[in-house]
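Yeah, one chain of the complex is gone here, protein chain that is, but the others are all in their spots.
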Amino acid sequence: MTRFSAFSLFAKALGGHQSWPEQWPDASPKPAYDAIIVGAGGHGLGASYYLAKKYGITNVAVIEKGWLGGGNTGRNTTIIRSNYLYDESAHLYDHALKLWDGLSQELNYNTMYSKRGVMMLAHNVHDVQSFKRHIHANRLNGVDNEWLTAEQAKEYCPPLSISPNARHPVLGAALQRRGGTARHDTVAWGYARAAAALGVDIIQNCAVTGIRRGADGAVEGVETTRGFIASKRVGVSAAGHSSVIMQMAGLEFPLESYPLQALVSEPVKPVFPCVVMSNSVHAYMSQSDKGELVIGAGTDQYVSYSQRGALHIVEHTLAAICEIFPIFRRMRMLRTWGGIVDVTPDRSPILGKTPVSGLYVNCGWGTGGFKATPGAGDLLAYTMAKDEPHPINAPYNLDRFRTGRLIDEAAAAAVAH
Amino acid sequence: MSEALARTDPVSGLAFAGQGVTLSLAGPMARFSLRTRQPEALEQLLGIELPRKIGTSHDGAACLGPDEWLLRAPAGTTLAMGTGLPLAITEVSERSVCLIAEGARAAEVLAAGCPLDLDRFAVGRATRTVFETVEIVLLRTGDMRFEVEVWRSFAPWLSMALESAARPLR
Amino acid sequence: MSGFRLDQGGRVDRSRSISFSFDGVTYQGFAGDTLASALLANGVLLFGRSFKYHRPRGLLGAGSEEPNALVSVSRGPGRHTPNLRATAVEVYEGLTAKSQNRWPSLKTDLGAINDRLGMFLPAGFYNKTFMWPRSFWDKLYEPAIRRMAGLGEAPTQEDPDHYGAVYAHCDLLIVGAGPAGIDAALEASGTTKRVILIDEQDEPGGGALDDPALWSWLKESLKDLAAAPNVTVLSRTTAFGYYHDNFIGAVERLTDHQAELCSGPREKLWRIRAGEVILAQGAIERPLVFAGNDVPGVMLASAARTFLQRYGVVVGKSVALMAAHDSGWRDAFAHARAGVNVAAIIDVRATVDAELLADAEALGIAVRLAHSVTDVHGRLGVKGITVSPNGGSAESRIACDALLMAGGWTPSVHLWSHSKGSLAWDDALGAYVPDQPNEKVRCVGACSGKWNFGSGLVIDTLPTPRDQSRIKAFVDFQNDVTAKDIHLAVREGFKSIEHIKRYTTTGMATDQGKTSNLNGLQIASQALGRHVTEVGLTTFRPPYTPQTFGALAGHAQGDLFQPTRKTCIDGWAEEHGAVFELVAQWRRARYFPQGGEDMHAAVNRECRAVRSAVGIFDASTLGKIEVVGPDAAEFLNRMYTNPWKALEPGRCRYGLLLREDGFITDDGVSARLAPDRFHLTTTTGGAARVLNMMEDYLQTEWPELDVWLTSTTEQWAVIALQGPMARKVLEPLVEGIDLSPEMFPHMAIREGTICGVPTRLFRVSFTGELGFEINVPAAYGRALWERLMSAGAALGITPYGTEAMHVLRAEKGFIIVGQDTDGTVTPNDAGLDWAVGKKKPDFVGKRSLARPDIAAAGRKQLVGLLTDDPAVVLEEGAQIVADPAQAIPMTMIGHVTSSYWSEALGRSIALAMVEGGRQRMGEMLYVPMPDRVLRVRVSGMVFYDPEGVRLNV
Partner (left out) sequence: MLLIHCPYCDEARAEIEFAYAGEAHIARPPDPAALSDEDWTHYLFIRSNPRGRHHERWRHIHGCGRFFNAVRETVSDKFEVTYKAGEPRR
C-alpha cells in the first residue's frame, strides 16, 4: 500500500501521477473464505477491516452486488453524533464516535470527519423537557451534550431564525460539539483500501442469490451470481436489502424498507458552520466542505425499493428549511437522491447473531446508520470473530422483539398531551 | 337570564373580492354526520333521500363514503337520533365553517392547493380532500361556485391561503 | 457591425435599449438579450472563474447547460441570488450582476494560484493529505478548504419575495417548445385533450429561435396555439422532475425578468398530473476534449450560432471551428454568411460529406481534415490555436479570436430517466437514447436521438502529439475535471462510472454534467478498455436545472407555513395578555401574567385561585370522539384496558388506551350519554392518532360491529371550572340540570342548557377540586367564557393556563401521557393497574403485557419524589442514581418526568420513573446536577388531599 501523504502526493505529481497504484484490487471470488461479509458499504467494509486488523482473520471476502459504497453509505447526509438517551444507544453510538476520531490517521485516508457540532433545536416545552432529559443522561454517561439558549444557538449558527413569532419558535437547543459530519464516500474507500491491504478480497458486481445451510442448519456459504463461495461465517450488512437476504436463509425479520430522500443546494461560500436538526419541523442541514447545503428530507410513507421519492416530501422539507433559515429561500436545490432505509419496530438496529449458526446480521439502522459506521463494523467483526456479541451490541439482539425489551429512542421523545 | 350568547366565527364574513373571484363565509347552518350500512333505515328515520354514489350530493346530503353522509340543513334543524338502530347520527354543526369561492377563477384558486382534477369535478360533486395539508370537504354547487367545509381551527389558515392564491393575477 | 453586435438580425428589440451592470461596469443591451448575449455584444468574454483552479472562463453554451458563466444577481435587500447562468438571465433595466469565486477581481484572481499548483491537486488529493498533524484538520485545513470551495455568496438576509404553487391536470403534457414540441401541440390542438406545453426559455421556439428560416412558421404556429382553447403554453417554466404516475414538477419564473418589483409571487410551483407526456427536450452539443478547451472564447458551435442568429451577436471577429460533427460546419457557414471571418474549419475526421466541402469552398473557408486543435493561445481570451495532423507532430498556428467546438450531440434524456424509462446505447451517436418507457410517455425530436444535424465521429479526446498526462483538457468545466483526472481515477482502481464520478467530481457541478457526462464516460471507457455500456450509466435525478427552495416550498411561508390551530377562546386569552405554548398543532394559553408577573408568580397565583376559589381553563383542544351505535360499548371494551359495558348512561370513566405492543398511547375521561352513545376525550396531541387507530380496528378487525366514530373535537368548546366556588358560579347559568352533589356526583355527565345554548356538562376534575367541564357548541365558547368571567368576578374567578393545570394535576398525582409516559411505559409502570380490567379476556395491547421483559420485576415505575430541600425544584429530565459517588458512566435508575413548585404545599414536588420505584418508598436517592448532587426521597404520587375530600364539596 502506497502511504498517502503530502509528500507522496508531491513525489507522484512530479511523475505526472502515473505511478499511483490501485487503491484496492478488484478481486474475483475464491472458492472459500474464513469469513464473508455481504454488502460493501461502510459498515461491511469496516467489519472486514476490523476482522483482519483486530482479530487476525484476513481470509475474508466482502461481496457487493453493485459498486462498493453505492448504497446508503454514499446516499446519506453524513451526520455524526452520539447524544442518544438510553444507555444502550449512548454506548453504541459513542463507541462509534470515538472510532471516528482518528479514523483518517488509522486508515491513512482522509475521511474529512469534521467536529463542527450537531445542534438539535427545541421548539416547544415538550422538546425542552425531552432534550434536558437527554443532556442529563448523556452527562452521566460521559457523552458531551449541552443546553444552549435560543440566543446562544443563534450565535453558534447565525443563519438560524430565532424569531419568537415563528410558527415553531426556537426555545433552545442541545449541542453536541463532538458531533459533525464526514465525507461519506471516503469512509467506504478508506476502509476498502485498508482492508484490501490486509488481504481482504473486495468483490464487486457479485449479487448473493442464496445462503447455503448444511444438514445441521449451519451456514456453509453463499450462492452468488459468480458462483458458490464457501464460508462458515457469513455476516450480512445489506441495509435496505437485509430482509431479502435473510429470507434466503429462511429467516423472517422485523424490518421494513422505506425510501428516504436527501438533497443538496448549489455550492456557496461558507455560510453554515454546523449541523442543525429539528425534529418538530422535520428538517436537518449542514454545509459540505464543497459548499453545498446538505439537507435530509423525510421518508415516504410506503415500503419501497425504488430509490425514487416523491415531490411532496421535498416540498415539505424545503418549506421547513426556509422556515428555520429564511435567508436560504433564494438558494437553489441542485440534486436530490433516494436511499432505501431498513427500519425495525423500535427504530434501533439489529446487530448480532441470528438463529442460524454462523450467520450474523447488522441491519435496521434506518436513517441513522452512517454515524455508526466504524462502531458497527467493529462490533460486527467482534461478533463474527468470537461468535458472541460484544457487551455493547448484546442488547441489539433479535430476541428483544419477543421479550419486549425494546430500545425505542423515538418513542422516548414521543409527543402527546 | 340575560341576553343570549353571541356567536363567534373563526374568520370574517368576506375574505376577498376581486380579480374574478369572491371568497366569503357562509352563514350558520346545521350539520350532521350520518353513518350506516343501511341507508334505507336512515332515509326512513329522517324522511330524506340519500345519494348512493360516493362523491355526490343532493338536497344537502353529500355522500362522503360507503357508510357516511354529511347532511347540511338550515340552522336550528334537529334530527331524531335513531337510538337503538344500526346507524349513527352526530351533530357537527359547529365543527366546521363553510368558505365559498365564487367566480370565473374559483377553480383556479382552489387548484392552488387541492390536488383534485376540478375540470372533472362536476356540479353536484362533493368529497373529502385536502388543501395542501389541511383536510376539507369540497362541494361544487355551481359551475363557478365551490363550497369548502373546513374544521373551524383550520379556517383562518385556509382563508388566508385561498386569499393568497386569489390575489396575484399573472 | 459595431463591436460584436451585428447591425441587424436577431430577435432582440433594438428599439428598447437597456442598461445594466456587471462587476460594477455599466453596459447597454437590448430587450430580449440575456446577460450573456448583452455582455458578449459589449465584447466581454470573461464571465467567471472555475471551482477548483480558478481558471478564467467564458461562455461554453448559450442556454441552461452553461457550466462556466455563473453570476450573482442582487436587487435590493434579501434579493440576492448566487450561481445564476448568465445565459439564462434576461436583462432588464438596472440589472446588477457580479462574477463569483474570485478575489480581488475577475481579471486578477489570487485563487488562480491553484491552477499553478494544479499538478499537486489531482482528483482526490484531499483524501490523501491534510491528515497530519491531526489537530490541523479542524483548525486549519478544513476551514481553508471550505473558504476556497463554494461558488457565489449565499444570501444573508431574508428573502422578501413570496412564492406560489398550483396543481394542474392535463391529458397531454409536452415538455419543450422547440419544433418537435410545437408540432406535437399543434397536432393535439384540434382534439378535446387538455394540453400543456412547457418551455424553459423566455419565448417558445427552442431550436427554431436560432434559425431565421423558421421564424415565420414559429409565429404562425404560436398564433394557432394561442387560439386553441385546449392548449396552455407556459414559458419561463422548467419541468424539473418527473415523478411517479406522470406527476411532473415545474417552476414558472414570474418576476425575475421584470425591471419593476411587483407584488405577485416570484416563482410558482406547478404540480402537474398528465395523462400522457411527450418529451421534446432536444439535445445538447458536446464539447471536444483537448488542451486549452476552456480558454474564454472557446465555445460550443451551436451556442455561437444561437448568439449570432437569435441575439445578433458574434462571439469573435475571426472564428475557427474544431469539429467532429457535421453540425458545426453549418454553424461556421452561418457565421461566414453573416460576414464573420471564419479562419479555418478543422475536422478530426479524414473525410466529410462532399457537400460540406463544397459549401466551405464556396464561402472561401480553409479546411483541414484529419487535424485537431492541440493548443489554444491566450489566457483571458483566444488569440490563436495550434493545429496538428492526427498522428503527426507537425504544428501550425492559426490566428483567431474564438474557437467553436462541435463534438456531436447528447439527447436530453433527463426527464425520461427520472421517469425510470430505460436507455439504449447508440454507438453512432455516442449517446444513450430512450428505449422502453416506464410511464405513459414518449420522446419526440432530438431528445429521442433523431435529428437532421448530420453525423459525426464519436471521440473521447482529440489526438495530440503532446504528453496527455501533462495537459489540461477539460471534461467538466465547472468542477475542473480533466481527462487525466479520469485516467488517474481508473488507475487507482475506480472502475464504475459512479466511482469515477464521485472520485473526480465530474458531472457533479451545478450543470449536473449536461455537457460533460458523455465525454467523461467515453474517456473512462477508453481508459478501462471496456465498452461504454460496461462502465455504467450515472442516473439523472431531479431537478433538471437547479430550482429555488422558496418555489419548492410553495405557499408554505410565513403565516402559511403550517396552520396554528386556535380555540374559539384564544382571542380572549390574547387580549388578556396570555403567554402561549405550542402543543401539537395548537397553541394554548400557558399562563396569564398580571402586572409584570413572571411565570412562577402568575402560576402560583392561578393555582391559589383554583385551590381557594375558582379557576377557569380553556380545555377546548382536548380531542373528542363521538362513538355511536348499538355496539358502542362493546367496541370501547375491546379498545380500552378497562371495562365499559356496565358503565351507566350519565356516568364518566377514565379510559386508558394501549398500542398493541402494550405501551400507553393515550388516555382521557369519557362519558356514556345513552346506551348507544359515548363522548370520548383524548389528549390534545393524540386526537387524530387515536381516531385513526380506532377506525383501523373497527374497519379491518371488527367490521361486524355496528358502531361509528365521529371526531367532535371542534364541535365543542370546553371550559373547565375548577375550585370550591365552581358550583356557585355555574348554578345560576344552567338550566335543566340539577347541580347538587347528590344528583350530579363526581364523574357524571348531564345534558341541558347554559345561557340558553345546549351543553354537555361533565363533573370531572383534573385538579382535585370540585370541577366541571362545560361543553358548548364552539361558536358560543367565547361568549360563554366571558359570561362566566363576569358571573364569577365576585367570587374571584381566575383564568389559568396549561402550566397551572400541570401543577394542579401533579399535586394530585394525575399523569400526563407524553410527559410522565414516553411510549415505553406500561399501565403497571405508570401505576395504573387499577385501570386495567383484570377479568377482561382481551383488549388492545393486553397480550403484550405478558411478554417476559414487560412482566419482569425491576422495571421503571412512576413514583413521587420529594427533595430534601423543599425550596429546590428539580429539573424535568434530570437523572436519578442510587450512588452519587460512582464514576462516569453512572448507573442511572430513573429520571424526573414532572417537577413543580407546589404553592398549595409550600414546597417542590416531582414525579419520576424509578427502577422498582414502588419498592423504594421512603428511600433516599440522588440527582447529580452539573454543580451539585441533590438528595431526594421516594414518595407516593398523591401530594395533596390524598383522601380526595375536596372533590366532594
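Here are some notes:
For clarity, chains are labelled A, B and C in written order, and residue numbers in each chain start from 1.
The rule is short, and it goes like this: a contact is a pair of C-beta atoms (placed from the backbone, for glycine too) under 8 Å apart; a residue touches a chain by one contact, two chains touch by 3 or more.
Note that this is a predicted model, so its numbers are computed, not measured.
Contacts of the undisplayed chain with the visible chains, over the whole complex, involve A, B, C.
Touch with the chain that is not drawn comes from one residue among C:R337, C:H531 or C:R847, which is C:R847.
Only one residue in the set C:E574, C:E701 or C:D868 touches the chain that does not appear here, and it is C:E701. The chain omitted from view is touched by exactly one of C:T26, C:T539, C:Q594 or C:N692, namely C:N692. Across A:L148, A:L311 or A:L359, the single residue that touches the chain missing here is A:L311.
Between the chain not shown and the residues A:T224, A:S243 or A:T383, the one that touches is A:S243.
Within the complete assembly, residues 241, 243-244, 252-257, 301-306, 308, 310-312, 345, 401-403 of chain A touch the chain that is not shown. Residues of chain C in contact with the chain left out of this view: 167, 243-247, 271, 273, 420, 438, 660-661, 692, 695-697, 699-701, 703, 841-842, 846-848, 850-852.
Touching the omitted chain from chain B are residues 54-55, 64-66, 68, 115-116, 127-130, 135.
We adopt the following convention: only the chains that are shown with their structure count from here on.
Chain A and chain B have centres, each the mean of its CA atoms, that are 48 Å apart. Shown for chain A are the residues in touch with two or more other chains, of which there are none.
With touch defined as above, residues shared between interfaces to two or more other chains in chain C number as follows: 165, 271, 554, 556, 562, 564.
Touching chain C in their complex are the following residues of chain A: 4-6, 8-10, 13-14, 16-18, 20-26, 66-70, 74, 87, 90-91, 102, 104-105, 108-110, 112-115, 123-126, 129-137, 139-142, 161, 167-169, 185-186, 189-190, 204, 265-272, 287, 289-291, 306, 308, 310-311, 314-316, 318-319, 321-323, 326-338, 345, 400, 402-406, 408, 410-417.
By the touch rule above, chain B contacts chain C in their complex via residues 1-2, 4-10, 28, 33, 35-37, 67-68, 81, 83-96, 108, 111-120, 132-134, 151-154, 156-158, 160-161, 164-165, 167-170. Chain C meets chain A in the complex at residues 51, 78-83, 119-120, 122, 125-132, 134, 137-138, 142-143, 145-147, 149-159, 161, 163, 165, 241, 243-244, 247, 249, 269, 271, 420, 467, 469-470, 484, 488, 491-496, 498-499, 502-503, 505, 508, 510, 512, 536, 541-543, 546-550, 552-554, 556-557, 561-562, 564, 581-584, 590, 661-663, 665-666, 683-686, 816-819, 821-824, 848, 851-854, 875-879, 881, 888-890, 892, 895, 928, 930.
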